[in-house]
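One chain of protein is taken out of this complex; the other chains stay put.
For chain A:
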Amino acid sequence: ADIISTVEFNHSGELLATGDKGGRVVIFQQEQENKTQSHSRGEYNVYSTFQSHEPEFDYLKSLEIEEKINKIRWLPQKNAAQFLLSTNDKTIKLWKISERDKRPEGYNLKEEDGRYRDPTTVTTLRVPVFRPMDLMVEASPRRIFANAHTYHINSISINSDYETYLSADDLRINLWHLEITDRSFNIVDIKPANMEELTEVITAAEFHPNSCSTFVYSSSKGTIRLCDMRASALCDRHSKLFEEPEDPSNRSFFSEIISSISDVKFSHSGRYMMTRDYLSVKIWDLNMENRPVETYQVHEYLRSKLCSLYENDCIFDKFECCWNGSDIVMTGSYNNFFRMFDRNSKRDITLEASRENNKPRTVLKPRKVCASGKRKKDEISVDSLDFNKKILHTAWHPKENIIAVATTNNLYIFQDKMN
């Protein structure tokens, strides 16, 4: 139940939320920067922990509904409280996280412990005042958006209008208003009339960061569709279709599986979007549909191992990816490795998130995987990679070079060296 299933920074980067397989959400807060220690940014400490979703049982279908948190998305902050959306396979919840550091004291009719005083003993009146107390962080569910998805929810995305959001499952995408829980609009439906004809599912969806009527969704066949909600109420017909023609020389029985897109993310500017399939990360220019502008190989050495990876189901692992602005992209791999690609310098780096190999406050050593032939010192051969140690979830601070990397059970936070 401690398996981390999602990681997300809020809009300021001060808070970092993680969701796990047991339905819990843990929020970390960055310490205020210490002026004297200017070479180190604040550390992240636990701020709040709460149980977001509980396991449920669908009696109609005799199936369990997992409480695992699939995605967390923060709302931009509008007042003192913080709001986030968290979702499991079926239900989305809006949580309010608020601080309480004062409490009223000096009631006339009540004692401090809450018992009512005998009115006859009240001889004078006083005005209650707020006195400081130990900080308490409270999380309360404010909205529950349920019963709108027959299939498993894989994505939620908040619109740039900050009033609506979308939720996507394998076959449908729904549009919600944050204030309204008993209704949602269905905006995409790819369910065939005859389920036997099903060959493609929706794997991820996201709203454009600036254009509130535009969103994209990716599929298991490696395509991305951009839809405009102004075109029609049901966006079954895409406005743009992004697809790269298949490379015939690389064709195998696994071609389709490895082309399935596991994550799609817009760059902060909204000009580009990034997709992650099993072996690579692709950067697309929204203005060009027929191929990506850049392709980065995450772990090409796995291409010859696809059959084994199919056998042990690793080929179905859904890796996420994230942007640093519009310049650097990051994604995870196996053996607790994660990769970063710099679009400008075309350099890439492989790093490892593990306690054994890295002491705190030391600079991470770049790693290298040896695909074949003689293994150099410090290189790791493909066969000794641990496929149970996978980094599926990573997040980049919106403003600073701080990253959060989730291994199966642990969360690592790295920052770049400052001096």
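Simple rule for what comes next: a contact is a pair of C-beta atoms (placed from the backbone, for glycine too) under 8 Å apart; a residue touches a chain by one contact, two chains touch by 3 or more; residues count from 1.
Operating definition for what follows: contacts and distances are computed from a predicted model.
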{"item": "Among \"Septin-12\", \"Alkylglycerone-phosphate synthase\", \"CDCA4 protein\" or \"SKP1-like protein 1A isoform X1\", UniProt-listed name of the chain not shown", "value": "\"CDCA4 protein\""}
{"item": "Contacting the left-out chain in the complete assembly, out of A:Phe50, A:Tyr151, A:Phe185 or A:Phe414", "value": "A:Tyr151"}
{"item": "Candidates A:Ser140, A:Ser308, A:Ser384 or A:Asn409 - the one touching the absent chain", "value": "A:Ser308"}
{"item": "Among A:Thr49, A:Ser252 or A:Asn388, the residue in touch with the chain that has been omitted", "value": "A:Ser252"}
{"item": "For chain A, the residues touching the chain missing from this view", "value": "60-64, 66, 89, 150-152, 170-171, 194-201, 203, 220, 252-254, 256-257, 260, 304-308, 310-311, 313, 316"}
